[in-house]
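Removed from the display is one protein chain of the complex; every other protein chain stays in position.
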Amino acid sequence: MSDKNAALVNDDIAEEIRLELYRSQYLIRVSEQRAYDLFLQNLVKGTSHLSLGQEAIAAGFGVAMQKDDKSFCTYRGHAHTLARGASVRGVIGELMQRDCGLMRGKGGSMHLTDVDNGVMGSYAIIGAHLPMAVGSAWRAQYLGQDDVTTVFFGDGTTNIGAFHEALNYAVVFKLPVVFVCENNNYMEYTPIESITAVKNPAADRASAYGLESIIIDGNDADIVYRTAQDAYKKAREGNGPSLIECKTYRHSGHSRADPGSYRPKGEVEYWKENNDPIKRYKERLAEFLIDASKVKKIESDIIKEVDEATEFAKKSPMPPESILTENVYSDGGWAWRN
Amino acid sequence: MSDKNAALVNDDIAEEIRLELYRSQYLIRVSEQRAYDLFLQNLVKGTSHLSLGQEAIAAGFGVAMQKDDKSFCTYRGHAHTLARGASVRGVIGELMQRDCGLMRGKGGSMHLTDVDNGVMGSYAIIGAHLPMAVGSAWRAQYLGQDDVTTVFFGDGTTNIGAFHEALNYAVVFKLPVVFVCENNNYMEYTPIESITAVKNPAADRASAYGLESIIIDGNDADIVYRTAQDAYKKAREGNGPSLIECKTYRHSGHSRADPGSYRPKGEVEYWKENNDPIKRYKERLAEFLIDASKVKKIESDIIKEVDEATEFAKKSPMPPESILTENVYSDGGWAWRN
Amino acid sequence: MAQLTYREAVAAAIAQEMYRDETVAFIGEDVAGAGGVFKATVGLLDKFGPKRVIDTPISEQAMMGAAMGAAMTGMRPIVEIMFSDFLAVCWDFVANEMSKSHYMSNGQLKCPLVVRTGNGGGSRFGAQHSQSVENWAMAIPGIKVVAPSTPADVKGLLAASIRDNDPVLFFEHKSLYATKGEVPDGEYIDTLGTAKVVRKGKDATILALAMMVPRSIAAADKLMKDTGIDVEVIDVRSLVPLDMQTINASVKKTGRLFTVEENPRLCGWGAEIASIVADELFWSLDGPIVRITTPHMPLPAADNLEDITIPSVDRIYSKVKQVLK
Partner (left out) sequence: MAQLTYREAVAAAIAQEMYRDETVAFIGEDVAGAGGVFKATVGLLDKFGPKRVIDTPISEQAMMGAAMGAAMTGMRPIVEIMFSDFLAVCWDFVANEMSKSHYMSNGQLKCPLVVRTGNGGGSRFGAQHSQSVENWAMAIPGIKVVAPSTPADVKGLLAASIRDNDPVLFFEHKSLYATKGEVPDGEYIDTLGTAKVVRKGKDATILALAMMVPRSIAAADKLMKDTGIDVEVIDVRSLVPLDMQTINASVKKTGRLFTVEENPRLCGWGAEIASIVADELFWSLDGPIVRITTPHMPLPAADNLEDITIPSVDRIYSKVKQVLK
């Protein structure tokens, strides 16, 4: 943090960080909207789960991470993958299941992986990646490496057994892992409060693992960023895991197939109007008197980048049949017999 | 509760209930000691997990239950099965895998089942029976039956995913089920505090399900009985589940194979000397001026019953080969093809 | 007879049984208010109310255990596991609990319940949402395993599964939900453990299940048209109980057997049946039994790759033609 910015009006976030938080959110927003458009053109096959409305969380944590930190995502993981610096071509290409995709179309939209950028995969069976993140953190502790592992998951995920096992295990061994619950109020189509014993599905359970109960406004990128920094500091200092519940809302349906009609009338509109993380953050930038032309430039650069990536992906061929049988086993092939 | 006893010195437990609590504890003690002797004679095959030292819990809940209540046990379930009124012959016979056993030797010591007495099975994969108990309670609620389901499990079981899922589910649907954690300080050979994020593995997690945190002295049958009554009343009145952590200690090893040498020197002796539930309860009976001859009679009747059951089981043949293939499917047979 | 889709037949069977028997109740994730992610249970909540049609948390172990505990004590629950891949998170309840409690208790406990689940590929959902895992289930003694291919079979076999006194794993194929077919009106119950000859033929027998059935019929029709090879196609329908009489009778007649399996190759149901037929009809076979399967690998997401991974009409056609040349 630069001295200049530390002194800023009751605030300690540097301008360049602020711009980076905006850039990241805006990139996610434009990419997800593009993904949505590509569905409509039937260019995204299979399913797809967007983070529209939840951008501040991926961005806040992403910006707070160090390059060598690790992250584990869900099927709703485009945002977190982009936030780590994955190429837009790679992400959009994978959604379109093209050869230029991050996994050359073999994984698809639910399994985005970009190991070079610390994205250790996206997982589509609820809960499974929480223990994996615990394992990554164990490795850091064991090998004396100072990276921290972050795992993102939804409110609905707090009711599955693996959540409980992962939290307990992480605390018992004091591992450098940060559990981030994105509470968007819905588990698919079912309101989370109707199937959860407590009001705050993650935070109200923190005490069951001896952890502090942390609830934040997940639509304020500054708050997310600061909270992330605190958790990473704690983890890097050897003080173990954190569990953070971020309140947010998704603008689109649960997945491609979902029009979202189970939501009360006006709910989506309310959130879009009054609590859109991007709108809010753009106002924040103005409040801190950040040069509007810088913001404009970020936006136009991103639109250009996403446009270019889209065109590139559209021209990219489908994956060649030759890769079908590659990488079943680590020898590169698929032979199970001689 | 009789009026006479309700008036007794600051206490509300009737003499006949007290005697029943003693009888049940004593029956478990003698039967488990007998099981141990039968191991040594190599007449109990396979494995076996004794409840020596933990008798007050099975007895306290067992006496508080109604005849049509249901219970689900673990592999350490001889005590809970006897406490529901299962025949001693049936239990000892099953440990010896004889034809007179509760399941004619097909299940063995870890799976005692006595549906006629409400014992809906004993389960040996940690945690699995908690959701089953939830299901039994759902059935009571659904069909408008007023029985309550009790599920017994150990401290170690609180760290497995099924525990978490079962508790949340039971609370969400407000089901008449009572979760009883017998905290005997050890998960097999590992001290529970070394692998658990909180001090009281069940009670410190109650709040994660919006439940009251309840910890009791599990070696005081009166306290267990009273707590059970409260929980059953709550459940029967439609006010949902309870989670009760009973502090206790097992005198023997974890299982047949275990000499228990991982325990600090003197620990077992300490508990046997100073906190044996049977000793304590016998003193309690004296304190309440209950006729010693009645107690003597209970003891001698039980010894006789267990002796007879042992002799009966010893003479019982091994199960006939003809039953091997019975009851794989509900048509009574094992045919998977025509 | 009404024309119903495969997905409508699911709801029809459940409704038929819920009207008949008040101990039947249905639980699952997003199954009530939303009618299921595959819309196979739309309308049930309206018909039977929230007491009998219940949205659950994401807690597959709790759901399976709840179904089991209820079944043991007097209900006939149906539980939906949204994608069959998720059976892995509650496999203990299938492999160790509901399949064994009847036996371990020497018949004291019964588990009359149905686990419905969306199975199979073709939707470009990738490796964790596309598997065919009916062979996992077949390997577990004590359960029954059913996988229908038509709307009529869905209705009749699902009704029979609900009435059955054993736990039944009922595999619905995701890629068949939109298909249509005639379904008998009124109360309709089929019989578990019966295979069906769905195309008569004399030169070879094809065994298929679920989505592989229409593909095998199409391949057989094309073989007839192009080459005159006349293939009998059997829809196995139920892996446990297994109708070996129908299968053996056909192979005895044709002398040649092909299995068409969507599961990855190793330890598929086709291996089991091939090992039985190769033993019992050793002297009747005119050539080796040929298994046409998904290779032993995870499923890729990309459509062009998925299409060459799962047995297609073309692959079935070409393989049979090449073998019987």
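Labels for the chains are A, B and C, by order of writing; each one numbers its residues from 1.
Convention: a contact is a pair of C-beta atoms (placed from the backbone, for glycine too) under 8 Å apart; a residue touches a chain by one contact, two chains touch by 3 or more.
Worth saying up front: this structure is predicted, and the values here are computed from it rather than measured.
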**Item:** Identified contact with the non-displayed chain, of C:G126, C:P167, C:G181 or C:G201
**Value:** C:G126
**Asked** Considering the whole complex, which of A:R29, A:K70, A:R98 or A:H254 touches the chain not shown?
**Response** A:K70
**Request:** Can you list, in ascending order, the chain C residues touching the missing chain?
**Result:** 85-86, 88-89, 91-92, 94-96, 99-100, 103-104, 126-128, 133, 135-136, 138-142, 240, 263-264, 266-272, 274-275, 278-280, 282, 285, 287-291, 296-298, 300
**Request:** Considering the whole complex rather than only what is displayed, give the residues of chain A touching the chain that is not shown.
**Result:** 70, 72, 102-104, 106-107, 111, 113-115, 120-121, 123, 125, 127-140, 142-143, 149, 161-162, 165-166, 168-169, 172-173, 323, 326-332, 335-338
**Asked** Which chain B residues would touch the chain omitted from the figure, given the whole complex?
**Response** 45-47, 97-98, 105-111, 123-128, 156-157, 159-162, 187-190, 194-196, 257, 262, 318-319, 321, 323-325, 328, 334, 336
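The rule we apply is simple: only the chains that are shown with their structure count from here on.
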**Complete:** Looking at Cα centroids only, farthest away from chain B lies chain A
**Fill in**
When centres are defined as mean Cα positions, the distance from chain A to chain B in whole Å is 46
**Request:** For chain A, write out the residues touching at least two other chains, lowest number first.
**Result:** 159-162, 194-196
**Message:** Using the touch definition from the top, which residues of chain C touch two or more other chains?
**Reply:** 56-57, 59-61
